[in-house]
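With one protein chain withheld, the remaining protein chains of the complex are depicted in position.
For chain A:
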Amino acid sequence: MSQTLTETGRGRTGDKVFSGLTLAAGCLILFVLFCVAAFLLWQALPTFGADPSAISGGNGFWAYIWPIVIGTLIAAAIALVLATPVGVGVALFISHYAPRRLAQGLGYVVDLLAAIPSVVYGAWGIAVLAPALVGPYTWLAENAGWIPIFEGPASQTGKTMLTAGIVLSVMILPIITSLSREIFLQAPKLHEEAALAMGATRWEMIKMAVFPFARPGVISAVMLGLGRALGETMAVAMVLSGGGLIASLIKSGNQTIAAEVALNFPEAYGLRLSELIAAGLVLFVITLAVNMIARWIISRHKEFSGAN
């Protein structure tokens, strides 16, 4: 009898196999991330060792990548400048202003923005947004042309950096909104009620009780939006008629890394292929850094790691 208790029972192998499997899957993810970097680096190596005159543009890799890195940053910056105030405002609207009954439904509506495929945004940008912006751009070029970013003559197709930035801002809006909303909802109720009880108006309550609590979370939400804006491909590839680096945002010109890769990769071979993969590697490193900083900020404030 006593032997049955101490017997090394059936099922132990099952336990070992299963826990081994789960561990393997976890490690596989780390391995894949490592592989992404490793394979890109491996395939990009020929570019770094190549004769500078063989690279597109003829001045070496850094001269080639420099303008499109700046272009990527410009596009992302426009998107952030437009999307951050609107995104935070919408999050506040849903968390503190909308009637309780409506709030959840409104949240879904904003999430729908995230569900629309990027190629559809691109098509919308070409068909609706770009033509609609030709008028305003012409007006800007005439009346604000002395500012370098609005230097004329304005593009007559509307396919410019500013249009691409606006499309990007629509695409990153749901990310900023959904994360900020989570954080605003977690602001301590007691602080809010205390502020209201002291006679604060709703805006003063938000400034005093909600914003100080939510600031790090909102910053990381914006950084996650930045990560998405940096890597978004199709909207830019379709909406922007690219070219060399220029200061004006309302002329055609500028290019981003992601769009450059997507537009040229299907026809590329040999060194050009490796060049584009190297460009992808640069993009990977930039977005990885941005995302890691954002995640690090979130993880420092564990209470609102409401990501996803």
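Note that in this section a residue touches a chain if its C-beta (ideal position, glycine included) is under 8 Å from a C-beta of that chain, and two chains touch if they have at least 3 such contacts; residues count from 1.
We take it that contacts and distances are computed from a predicted model.
One chain of the complex is hidden; its UniProt record names it "Phosphate transport system permease protein PstA", one of "non-specific serine/threonine protein kinase", "Rhamnose ABC transporter ATP-binding protein", "Phosphate transport system permease protein PstA" or "VacJ family lipoprotein". One of A:40, A:74 or A:183 touches the chain omitted from the figure, and that residue is A:40. Interface note for the absent chain: among A:61, A:121 or A:213, the touching residue is A:121. Within the full complex, the residue among A:217, A:242 or A:280 touching the omitted chain is A:280.
Contact between chain A and the absent chain runs through residues 11-12, 14-15, 17-19, 21-30, 32-33, 35-36, 39-40, 42-43, 85-90, 92-94, 97-98, 106, 108-113, 115-124, 126-128, 170, 173, 177, 201-204, 206, 224, 227-228, 230-234, 237-238, 258, 261-262, 265-266, 269, 273, 276-277, 280, 283-284, 287-288, 290-292, 294-295, 298-299, 307-308.
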